[in-house]
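Before I ask anything, here is the structure I am working with.
Missing here: one protein chain of the complex. Every other protein chain is in place.
Think of it as A, B and C in the order they're written, each chain with its own count starting at 1.
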Amino acid sequence: MRYIPHTPEETQQMLKSVGLRSVAELFSSIPESLHMEKPLNLPEPLDEASLFRHLEALAGKNRIAAPHRSFLGGGVYRHFIPSAVKNLIQRSEFVTPYTPYQPEIAQGTLQVIFEFQTMAAEMFGMEVANASLYDGSTALGEAILMALRLQPKRKIVLIPRCLHPEYRQTVQSLLKNFDVSLVEIPLSPTGGVDPGAVGDYLKEEIAACVFPYPNFFGIVENNRELIQRIKDQGGLIIFCVTEPLSLGLFESPGALGADIVCGEGQSLGLAPSFGGPFVGLFATKEKYVRQMPGRLCGMTTDSKGRRGFVLTLATREQHIRRERATSNICTNQALCATQMTVYLSLLGKQGFQKLAQLNWQRAEYAKETLTQIKGINLAYPKVVTFNEFVLKLPTAADLVLKELKQKEIEGGIALGRWYPELGNALLVNVTELNETEDIENFAAALKETVHGLP
Amino acid sequence: MRYIPHTPEETQQMLKSVGLRSVAELFSSIPESLHMEKPLNLPEPLDEASLFRHLEALAGKNRIAAPHRSFLGGGVYRHFIPSAVKNLIQRSEFVTPYTPYQPEIAQGTLQVIFEFQTMAAEMFGMEVANASLYDGSTALGEAILMALRLQPKRKIVLIPRCLHPEYRQTVQSLLKNFDVSLVEIPLSPTGGVDPGAVGDYLKEEIAACVFPYPNFFGIVENNRELIQRIKDQGGLIIFCVTEPLSLGLFESPGALGADIVCGEGQSLGLAPSFGGPFVGLFATKEKYVRQMPGRLCGMTTDSKGRRGFVLTLATREQHIRRERATSNICTNQALCATQMTVYLSLLGKQGFQKLAQLNWQRAEYAKETLTQIKGINLAYPKVVTFNEFVLKLPTAADLVLKELKQKEIEGGIALGRWYPELGNALLVNVTELNETEDIENFAAALKETVHGLP
Amino acid sequence: MILEEPLLCEQTVPGRQGYSLPEPGANLPPKEFLRQAAAKLPEVSEVDVVRHFVRLSQQNYSKDVGLFPLGSCTMKYNPKTTDAAAALTNFAQAHPMISEEEVQGNLELIYELQNYLAEIGGMDAVTCWPAAGSHGELTGMMMIRAFHASKGNPRKKVIIPDSAHGTNPASAAICRYEVVTVKSNQDGILNPADVKAVMDEETAALMITNPNTLGLFEKNIQEICEIVHKQGGLVYCDGANLNALLGIVQLGKEGVDVLHFNLHKTFSTPHGGGGPGAGPVGVKKKLEPFLPTPLIIKENGRFNLEMARPQSIGRMKAYFGNFGMLVRAYAYIRELGPAGLRRIAEMAVLNANYIRKGLEKTYHLPYPSPSLHECVFSDKLQKETGVKTLDIAKRLMDYGFHPPTIYFPLIVHGALMIEPTESEPKASLDQFIAAMKAIAKECEETPELVQTAPHKTFRGRLDEVKAARELKLRY
Partner (left out) sequence: MILEEPLLCEQTVPGRQGYSLPEPGANLPPKEFLRQAAAKLPEVSEVDVVRHFVRLSQQNYSKDVGLFPLGSCTMKYNPKTTDAAAALTNFAQAHPMISEEEVQGNLELIYELQNYLAEIGGMDAVTCWPAAGSHGELTGMMMIRAFHASKGNPRKKVIIPDSAHGTNPASAAICRYEVVTVKSNQDGILNPADVKAVMDEETAALMITNPNTLGLFEKNIQEICEIVHKQGGLVYCDGANLNALLGIVQLGKEGVDVLHFNLHKTFSTPHGGGGPGAGPVGVKKKLEPFLPTPLIIKENGRFNLEMARPQSIGRMKAYFGNFGMLVRAYAYIRELGPAGLRRIAEMAVLNANYIRKGLEKTYHLPYPSPSLHECVFSDKLQKETGVKTLDIAKRLMDYGFHPPTIYFPLIVHGALMIEPTESEPKASLDQFIAAMKAIAKECEETPELVQTAPHKTFRGRLDEVKAARELKLRY
């Protein structure tokens, strides 16, 4: 077995040295009755070539459209990943160390985390960011728990319906056992947060309100006035960003008044990978840092006065604070955070802006082109969106998608599953990978489909 | 431009520092009349995403069969390449240094070369090997030139017709300007080196005789007696090995009496890559080392007495000896040599034997299975082959291959192009990637094809 | 020669580019939405970026250069094969929002992995959604709470041994349970009587780790499970140390009701400098109704997702867990097969015992009971020379080794917790033992050499107090 170096001779030699006669004796501290009698009932081993043949056959059962023929978003975005990212992220020195508990021989990982924290904070316009959480949805859970810790007497958290439905579900599960009301704020007529509905809860019990930015429909609302009203009531403002690329163009959460920003970093250099591993982003104000969940890397000096980095404020964490920790998280998404850091380093200040602009422009072009099809309209015609928008179709979105798939096009996400009130609504995402001709092909196929269906 | 760091400000600053006012002035030493007036007539730049879309479309114009549905060999062999090889070989530290002229900061490359030399020599059963040549065909050219240097008075070199035809062509080009007869030895009735024809040249002028091992038809001949007769005449024995994996099973060239062994390392861990880059192997006896072409790495010690490696015997090479060098080669195939070294390290002593055995067994099974088809026979029924053999078909091999390709099978190589005398002959290669079911599928398809064709 | 490398922000040259993008057009969204101050990301070329990360990477010690004997972390060799498996286009490019029809391959893989893990752990059903061990604990404890709630009383307390990992009490706390700590006995394991003493009908569960964090098998596990079950409680097992038991013991057979797996430990998905991981959870039949959504259902050879499960604890994370890690674990199990998995346990335990034997005369072994996959020493014998565990750990770096886990478990004062794993060759164990012995000698002869270690690393000992006091968390 290529991963286990022991030869029979070495095994014998080592057994002898530990004073045992057989491998079985190594397990003599385990009560006899617990020992398995038969081998595990699992498939027999495969050599590597056969394994890949098997895996390719399995992967071949998926039907995956080419990225430029896909218009899928909904929290997971198709962006081009530069080859340099893929090359660097495979390096053993990033892939195979543990959490950098021994900083003298982990400066590489630590400095990357420090740079990741810097970039996440910059992007969000916040003061500090942590070293990553699992993903956007669990980061939102942590954000709410943190807000509750900061506001221990307050019991109401507002979650708008225009937030990613699976994020809402995740948060609902997490908070089920807490003595807290999670209140769903209905959709406004423009597909956003209904200010009137929020108004109903503007009282002392409000701990926090979540603002998806852009929201699940791709809509960018800055809600300046509403945010101020919540703040006036002492409520904390949580921004949740599933497409951080939008921040190359749109005002930062920090500038809009966020106290906590959480989000998903997938769109910044990670493959869709059927939903994970991704990277949960988390940023806040410096004054709240001791209530933050997750690891933090800080700058310091070594015995010779040279600059170096270490994990810090560990007293917040489970391995020190145990049941009173700010979170139970231990293993996080470090390698994904590294990947995002490499990606953002390449994009840089200008690239981040340009790519955002390109995404916005392509989506605007798609809006125009697709709404020229008879019977197809924007669900929310007058709103500002980033690279995603909702179309109203004349027929069932599910069926349309199925037909499009016959033409090897992934047309988007049918919203009926989560928003029956929206009717035949289709969420369409357009990134830099969808060029003009792809958008036009899509329009042609959609037209044919919609008019072909009953 | 992401590969050129200069910003306009830096450019100005640097120009100023060198005392120039414009970029154009940098080229003032070039006569005016030579300056291009227009930009190069080349396609406009592509961003990386568009570049890959273009490249994928280009690559998509190829029609490449899955490795297990392919039976192509002919000097380029499909073997499984372990993932560890691919991962290690991408490391910047192997990919991006130059030739290790500064050994203190190139011990990695140097030790790998030393290990490569060790493995090549071991595999061939020879005393020394060099740090690689371009490929098998040019290595054969170098072998012949070296033999001529060792035997300056002798003018005849025997090249059997059963040697890879493109190797023969390469050698013919190279030797055209030398005052030497390259004599082609015809095929023996068993598809090998015709001893009688060799006999005609067993006189004093014989400088060397080349033995392909296995030959282009996959045939393994050990020719012990013939080799002895040539040696008795003072001729040098050159072995040429295009499928070195065979040496996991068959007697080594060294043990059979080779003076020089050259070969192609592609089958040991390199992709087919449309014929290159591959790695030319070259080994000989220690006494001939000063006549060897190519780089050599040797062991030594450093200023503190620690073991280290350096390039050595550079006095044979062009950068020192210029027109009297043993070869003109400078850049070789170092990264491919590294790749082969990693591959062979993983296979190891046992794996090398087992994989060879597996290849041989699969090919034997294919021989049996395919010759059960009516009208299909082995061209050379009683010979020993490695993983490749010649079938005689009842119809034109070209047409058969075309039909098979409709069934997404690459059936092998039609030999008519080089060996019209063999009629409808097909060269079939079977490796560990062709499992029993693949061979049976091939047989079924071949049967259908052959009997379907006129 | 490892080179210094400033932050990329410090290398910024305004206007320098590392990207390759088409030029966007001029039009923009309405002004009032636009960002006022651009994010200060670095402005560097691709050349700068590649060098930056290559240089930084070279400052790291990694499993791919040597022994990484962090106890409880199971730092085994990570196959390149399984990384390549996860990178296969149709896995890596699968978008999680497409219909079940189009991802039958993924669903089949996860479904089969669930079955494999159930078999390995002796459990009835498995969910693959949790993103790491701790997330698995949370998922498991939420199911336990839902189970009790369904019986009318969610209960109030969870019993956790003093040797437990910090995530156990932290996860229980998020489920709003009060933590009751129970002490290990002089042999380093739990006494049934001690559990009995604290177990009552307001106790929802016992959270146990087996083998525990001392590397010892909780041999009274069956009796303990009975005690808990008798009062209506459930037993949660932290499977972080499952590597010692693969093919040897199915924990479910002991009486464990909920068990989490750490794919990044036992099944060798790489640690990536801190993550990502994956923490599937196995449960017994009675807990199946509470599994998180979605469930993968196999019907007539097709795989469907079931969302509506009335008793489910609900969704624990958007989409389908850390799928890339699931692919790796699946590939690992398929490559090893039943015999290979068992051999892992055997050689992991052999390696740990070999180190233990090699060092037991040199370092103090607080619990002499037979070790499984790891062994825990303390600095008791060295302390009188003024050298402490931290110093020994740092000094090991100078010998070319990553230090073991230190100061954990908390019940051992100055703990050195060594887990070599099965992938380590004998030669490196021998070198490690020799280094540890040499350091013990140094403790006596030149203690200040150890106290000021490391000396050969890229950085000397770092000032952690300063980092916490003068908090600098970003550029």
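General observations
Here is the rule we use: a contact is a pair of C-beta atoms (placed from the backbone, for glycine too) under 8 Å apart; a residue touches a chain by one contact, two chains touch by 3 or more.
Only a predicted model underlies this, so the values are computations on that prediction, with no experimental measurement involved.
Every visible chain touched by the undisplayed chain in the complete complex is listed here: A, B, C. From the options B:11, B:228 or B:372, the residue with contact to the unseen chain in the full assembly is B:11. Touching the chain that is not shown, out of C:119, C:335, C:442 or C:463: C:335 (per the contact rule at the top). Across A:48, A:317 or A:388, the residue that sits in touch with the chain not pictured is A:48. Which of B:291, B:353 or B:395 touches the hidden chain is settled by the complete complex: it is B:353.
Listed here are the chain C residues that touch the chain not shown: 1-4, 11, 13, 16, 20, 45-48, 50-51, 54-55, 58, 61-62, 64-66, 77, 79-81, 335, 397, 400, 423-427, 456-458. Residues of chain A that touch the chain left out of view are 1-5, 7-10, 47-50, 82-84, 86-88, 92, 105.
The rule we apply is simple: only the chains that are shown with their structure count from here on.
Multi-chain contact residues of chain C, defined as those touching 2 or more other chains: 15-22, 44, 46, 50, 54, 79, 81, 83-84.
Touching of two or more other chains is recorded for residues 48, 52, 82, 87, 90-92, 346, 432 of chain A.
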